[in-house]
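Every protein chain of the complex appears in place save one, which is left out.
Naming follows writing order (A and B), and every chain is counted from residue 1.
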Amino acid sequence: MNKLMGKTYRLMLMLIILIAGVMAERTGLVEYLSDPYEYPVIIELLVQHLYIVAISMTFATIIGLGAGIILTRKRFRRYAGICMYIVGLGQTIPSLAVLAIAMSFLGIGLKPAIFALSIYSILPIARNTLAGITAVPTSFIDAARGMGMTPLKILFEVELPNAMKVIITGFRIALIINIGTAALSYLIGAGGLGDLIFTGISLMQTEKLLAGAIPITLMALIADGLADFMGYILISKGLRLSG
Amino acid sequence: MSTIQFIIDNYAQVLFLSWEHIWIVGLALMIATVIGVPLGIFITGHKNLASRVLNGANILMTIPSIALFGIMLPILALVNLGLGKVPAVIALVLYSQLPIIRNTYTAIKNVPGPLVDAARGMGMNRWELLKEVQIPLATPIIIAGLRTAAVMNIGIAAIAVYIGSGGLGVYIQQGIDRVYPEMIMSGAILVSLLAIIVDGFMAMLERLATPEGIKLQRNILR
Partner (left out) sequence: MKRIIQLFVSAIIVLTFLLPGTLLAKDKKIIVGGKNFTEQYLLSELAGILLQDKGFDVTLKTGVGSVIARKSLESDQFDIYFEYTGTAYTLYYKQKDMEIMTVPEKVYDWVKKADEKKNLIWLDPVKFNNTYTLMMKKSQADSLGLKTISDLAGYVNENPDELIFALDSEFWERPDGFKKVMKTYKFKLPAKQVKKMSIGLTYKALKEGLVNSAMGFATDGRIAAFGFVNLIDDKLFFPVYNPVPVVRKEVLDKYPEIREILKPIADNMTTEKMQQLNASVDVEHKQVREVATAWLKEIDAIN
């Protein structure tokens, strides 16, 4: 039974790749991508998209990590619940709405897009940082204190390393959502690969659609793998193997 | 505030669009549940299939929503269904698969071994085991998965306006097109409100579905 499943699975995979290839050819995608006039435009949009993602993720990571860490410190622990609730509420708000609201206040272009995306990406990182650090067994921290470590040292050598797996998961979620939402930033004048998708939809030009949709999908999948890779580097071997 | 004024002035349209939005999400959730929950239950018995199915659903959710719409359009356009509510509902169903299947799978797998043994010892067959033990205990977590899916879907449905599905996204789209800030804010606020309300509602459902015993257990552990 399992062997049959395995074979069917592989067959399906091959079928999907075949269909994808045929689609790419028939809809003129390949032709479009190699058109010397369009090619630089596509690259430009790709670069724009990566730019937006990179900057907003940087802000989000710094703020998210920072907030998550601060909320686990003794003084602020009681605010953790409320803060997480508010930020959680923020993430219930649909991505398009956040972009639209940002545009109403900050105008059009890169500024509102990066602002909106940063805010939107903070939650997964902050929440996971908080959860990860809180989940570090108190026995570890006691042991560290017993060894004479200062709070700062405890943070960097005990709490963070142990929480890294959860934090990276949060980072990954934020990154993938970010890449997808960045596609919407075209609507408020910030460019990016969304340009190709929305143009493709409104003009019914499939090759544009796919030229936009496929790179974004690939980016998201690569980001997923990137997060795994980061886990590989940042999480110590012992934790990785036990997790 | 002028946004509230806008909503009041157009209350008929607001209600209509809200209903459209709820309809799309509701239908998608139901279909997704009908597909996802049985699938989740099924794979608890087949370990190899489980990882493959979960991986597949994971990949689906990794694809950005607008990209998925983009890819589906040309395919569905072949049967003249490229635009409108149909591709929107299909996309929403696909997106909901991961939270629903994964939560179902995890929930049923997490039913304590001793309980399953006890039930089997009492002579229950597979179906009875499911019906009397596993599903009731798994329900709160399944509902949690539905909750995630619901909130996610409300957001994606707002984007679906760009493939002609209607719903509250219309206010955001038209608001941007016509540079009509009150309309944009109305759309944004209404969708957000909808998401928050549904989230709260499902959280309540989650709590209702948790058997008393488990609630006690949780409180003791705390």
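Just a few scattered comments:
Note that a contact is a pair of C-beta atoms (placed from the backbone, for glycine too) under 8 Å apart; a residue touches a chain by one contact, two chains touch by 3 or more.
Keep in mind it's a predicted model, so treat the numbers as computed, not measured.
Of the listed residues B:71, B:111, B:152 or B:170, the one in contact with the hidden chain in the full complex is B:170. Touching the omitted chain from chain B are residues 9-10, 16, 19-20, 23, 26-27, 30-31, 33-34, 80, 83-85, 131, 161, 164, 166, 170, 173-174, 176-180, 182.
Annotation for chain A: contacts to the undisplayed chain at residues 40-41, 44, 107-109, 186-189, 191, 195, 198-199, 201-205.
By definition in this document, only the chains that are shown with their structure count from here on.
By the touch criterion given at the top, residues 2, 5-6, 9, 23, 27, 89, 92-98, 100-101, 103-104, 176, 179-181, 183-184, 187-188, 194, 197-198, 200-201, 204, 206, 209-210, 212-214, 216-217, 220-221, 224 of chain A touch chain B in their complex.
For chain B in complex with chain A, the residues that touch the partner chain are 46, 48-49, 52, 59, 62-71, 73-75, 77, 151, 154-156, 158-159, 162-163, 169, 172, 175-176, 181, 184-185, 187-189, 191-192, 195-196, 199.
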